[in-house]
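Every protein chain but one is kept in place in this view of the complex.
Up next, subunit A:
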Amino acid sequence: MISDRSKLENPYEDHLATIIDYRDLTSDTRYYKLKFVDPEIQKHTGDYRPGQFAMFSIPGVGEAPFSISSTPTRPAFLEFGIRKVGSFTDALFKKKEGDTVYIRGPYGNGFDMERMEGKDIVIVSGGLGAVPLRSVLLYLEDKRELYNNVFFLNGARTPDDMLFKEDFLAMHAREIIETHLTVDKDPTGEWNHNVGVVTTLFEKINGRVDNDNAYALICGPPVMYKFVIKELLEMDFSKKNILMTLERRMKCGQGHCGHCAIHGVYTCLDGPVFNFWDYERMVELI
């Protein structure tokens, strides 16, 4: 990964990466672990921030943006969680271990992790929103001593729909980050954690967050934001410290193709991480 793309002769420069591992996370979402083929490029694998994304390219199919799910603190490989929803992911899901894709990036602002040092952090994700936030979680586990209280609230429809379920259950057991998991309903009858929408988890952290010195990081389906933000505002969170990461159609990743424009900003350059003030001033953000 080459984070300062302006230094490249061709900022569209991409690099071949090999799928070194993959597994199904749910019936339609798959985990991919990749490594760059060129050892010189592989050396820079960790040159990104949590919350940034990469453009994948499959010749003959096209390009598509995906959130990075690994952490730069473990720079040996890149990880992604990818849902099969369109023509690009159809082609990607046909790829097996040892197959290759082109990757360029990282793109987007990502989360400013240094700025959050010494603060409380509340991470709230729903569904596919766990993918970009997993990067933050792993980062925080690796640099836990730099941060104050860290809470992770994650929701999914059912236990079978929870992405990275094993990872998060292990995270719950490790107790480096206080992890609370919930499902909307539990048809399996084997779920030992909370049942209810993600906002029902807030009572577990209520009164335990230093609101004046705390950040909230949210990612999930559009409908989730409204309810989660309401909870956070009731907890007196500062609006500038409520951070959310968003999705848009993108073709270039560098502010040229126009597709991700929202008012005067480009999601690929000025986002995908926005704060609550951005949400309030730009009516079409979510």
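We take it that a contact is a pair of C-beta atoms (placed from the backbone, for glycine too) under 8 Å apart; a residue touches a chain by one contact, two chains touch by 3 or more; residues count from 1.
Everything below uses one rule, namely that contacts and distances are computed from a predicted model.
One chain of the complex is hidden; its UniProt record names it "4Fe-4S dicluster domain-containing protein", one of "4Fe-4S dicluster domain-containing protein", "KaiC family ATPase implicated in signal transduction", "2-oxoglutarate synthase subunit KorA" or "2-ketoglutarate ferredoxin oxidoreductase subunit beta". When the missing chain is restored to the complex, the residue among A:L169, A:V197 or A:A261 that touches it is A:A261.
Among A:E79, A:E231, A:E247 or A:D278, the one in contact with the hidden chain is A:E247. Mapped onto subunit A, the footprint of the missing chain covers residues 5-6, 9-12, 14, 59-64, 83, 85-86, 88-89, 102, 247-249, 251-252, 254-259, 261, 263-264, 283-284.
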